[in-house]
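Removed: one protein chain of the complex. Kept in place: all other protein chains.
Each chain carries a letter (A and B) given by its place in the written order, and its residues are counted from 1.
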Amino acid sequence: MAGGQGRAGVIWRQMPLSFRIGAVILALHLVVAVTGPFWAPYGYSQMGAGRPLSGISWQNLMGVDQLGRDVFSRVVHGSHIVILMSLSGTLLGLLVGATVGLFSGYVGGWVDVVIQRLTEALISIPFLVLALIAISAAGVEAAGNPVLVVLVVALVYAPRIARMARATAIDIATRDHVTVARLRGESAWSVMWRELLPNASGVLLVEFALRAGYAPVLIGSLGFLGFGLRPPSPEWGLMISENRAMLIVSPVLVLGPGLMLASLVVGLNLFTEGLARVLGRTVRLGTR
Amino acid sequence: MAILRMIIGRIALAGLTLLLVSLIVFSMLEVLPGDVASRILGRDATPETLALLRTELGLNDPAVLRYLHWIGGLLTGDPGKSLVSQRPVTDILGPRIFNTLMLSAYAFVLYLPLTLIPALVQAIRRDRATDHVLSVITLVLLSLPDFLLATILLMVFVIYLPVLPAISLVDASSGFWEYLRAMTLPALTLAIVMAVYAVRMLRDNLIEVLDSDYVRMAELKGLPARRVLLRHALPNALVPTLNVTALNLAYLVGGVVVVEKVFSYPGFGSLLVDSLQLRDLPVIEATVMIAALVYILANLVADVAAILLNPRLTGG
Partner (left out) sequence: MTGALMTVEGLSLAYRQGPNWQRVVEDVSFAIAPGEVLGLVGESGCGKSTVALQLLGYRHPALRVLAGRVTLQGQTLTGLPRADLDRLRGRRISFVPQNPTTALNPGIRIGAQIEEMLAAHAMPRADTAALFDLVGLPPDAGFRRRYPHQLSGGQQQRVCIAMALACHPDLVVLDEPTTGLDVTTQAQIVTLLADLRLRLGMSMVYVTHDLTLLSQIADRVGVMYAGRMVEIAPTATLFRAPRHPYTQGLIASIPGADGDGAKGQPLPGLLRREDLPPGCPFQPRCHHAQPACASAVQPMHNIGPDHAVACWRWDSLPPQPATAPTPDQRDTGNPAVVLAVQGLTVAYGHAAPVVREVSLTLGAGETLALVGESGSGKSTIARAISGLIAPAAGSIALRGAALAPLVRARNPEQRRLVQLVFQNPDASLNPRARIGSILRRPVDCFFPTDSPHSEGLVVQALDAVRLEASYAGRYADQLSGGERQRVAIARALLARPDILLCDEVLSALDVSVQASVLDLLQRLKHDSGIAMLFISHDLAVVRLVADRIAVLFRGEVMETGPTAQVFAPPHHPYTHALLQSVPRPLQRPQPVASRQTGPSQPNINGCAYAARCAWKVGAICDTTRPPWQETPQGLGLRCHLPLSDLTTLAERTPVENPA
């Protein structure tokens, strides 16, 4: 046991600094997300937690909003919502995007042309605009539903991940070990499963981490514009939007959710950058 | 000739993509399950108003016909009338697009120095403290959502250091300085968001080029350091950054949606949000098509520029 810990320690120390800092930040966020609902001082919609807009105090670490709700408790309750929606949306986007992209890149021909045109068309609608029209297309009944937000994140990410996976598949497919498999007469699925996927996994992992890093921003933007979750949900973007109305009176109210959102994304970005370095890849952080 | 054919090919592909976008947008907004009329009217719909609206919108026609009618209108410059105000969509869009163009131009002017200066400093001082500090700053700024960055800038320049207006309302009667003052905060937000993305890439490109064989060769030829940097390294590092600038232009189209909303700036982005809330379909569709058009054009220009700038393709 001690030996195992020792080895883990050695590996940990060999990781890039950005990876280690990112991992610590992420771990803290995960702890808050999992345990937060049990120790948060107030409920997320519990009013009367303090005098509305009374500022920071020991009772209310991040202030009290205009409805008298404790911002700190709301932020803590929001944590698992944001993280769960981000991860599941990105994962869904990865599954769809990677399968479509790898297949289209390896098979080529007219299948590839059609898929590639469709993904290009989806990508050319700015991602926030695509998310907004998708939500309004879903209609009034679905508005504010977390499942809708998750599906929208996947819709926005899948074509972008597919483009990346396709380029990777084309690159790997020209390598000699794939040619060897083709010369043996192996089926397209067997080649994808044995030769492409294991070699694309590094790229896909980094792509997943990168996209997961921006999912909270996308979800926050939707909430901020009033197209995401509905009040009284403690989703951070929505909170920033609500508390922004009181910016002149109590500017501190936007800092709580803002700090949580920013630190989560910083953590994910650092983690992604470090991960990419470990896997010997380059990554372009950013939403484009 | 081969180049001309290549460029024409790119333009044709861009046209095809735009056509596909129109299909996607139309089917998402008008064909997907759920009745358009009830979506527009929302919860207050009565059977009578629904029936009325359906006839008015021509919803009883088959979808293919409606699509052809719509796309025909777009191509002839007639995207229809607003459902809410009954004014022609072109009249509504015109001033909004003008405002957004002004804002984008302003943001772009701020973007260039915000990109070039830190990237050059980082590349020259690579792996030293200056480089590391700038790297951390860009990483943190890169991780801030644009609405949060806008809110923070608002706090700083409006509340703690009250020099700029919180709300950037302008109209046709506003003078030039009024415009400029109103646009400063949204433009700065957009410029920072674009610059942090480009700085990291330009720094990496510069360092890669500085490590290239031909820069080493230029140094070993005895050329002075400044000539090596400006004549041999920078031009070759800027070419890939061109692509980033196209991506940034494309970002602008989406970025203005949030940033204009934060500052209540009457541009094209806030129009999209407003008409989505009002479910004003003709305006939404026209706005989305314009956003996609800008994105596709930005990428087309970058593609063509990369072809023209590559001596391998132009042959001199």
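Quick notes on this structure:
To be clear about the criterion, a contact is a pair of C-beta atoms (placed from the backbone, for glycine too) under 8 Å apart; a residue touches a chain by one contact, two chains touch by 3 or more.
Given the structure is predicted, the values throughout are model-derived calculations rather than measurements.
Among A:D112, A:E195 or A:E242, the one in contact with the hidden chain is A:E195. For subunit A, the list of residues touching the undisplayed chain reads 175-177, 179-186, 194-195, 198-199, 201. Where subunit B meets the omitted chain, the residues involved are 126-127, 211-214, 216-225, 227, 231-232, 235-236, 311-312, 315-316.
Here is the rule we use: only the chains that are shown with their structure count from here on.
Averaged C-alpha coordinates put the centre of subunit A at 22 Å from the centre of subunit B. Subunit B meets subunit A in the complex at residues 16-18, 20-21, 23-25, 28-29, 32, 34, 39, 42-43, 139-140, 142-148, 151-152, 154-155, 159, 166, 196-197, 200-201, 204, 244, 247-248, 250-251, 253-254, 257-258, 261-262, 272-273, 276-277, 279, 284, 288, 291-292, 295-296, 299.
The residues of subunit A lying in touch with subunit B in their complex are 117-118, 120-122, 124-129, 132-134, 136-140, 213, 217, 220-221, 224-227, 237, 240-241, 244, 247-248, 251, 254, 258, 261-262, 265-266, 268-270, 273, 282, 284-288.
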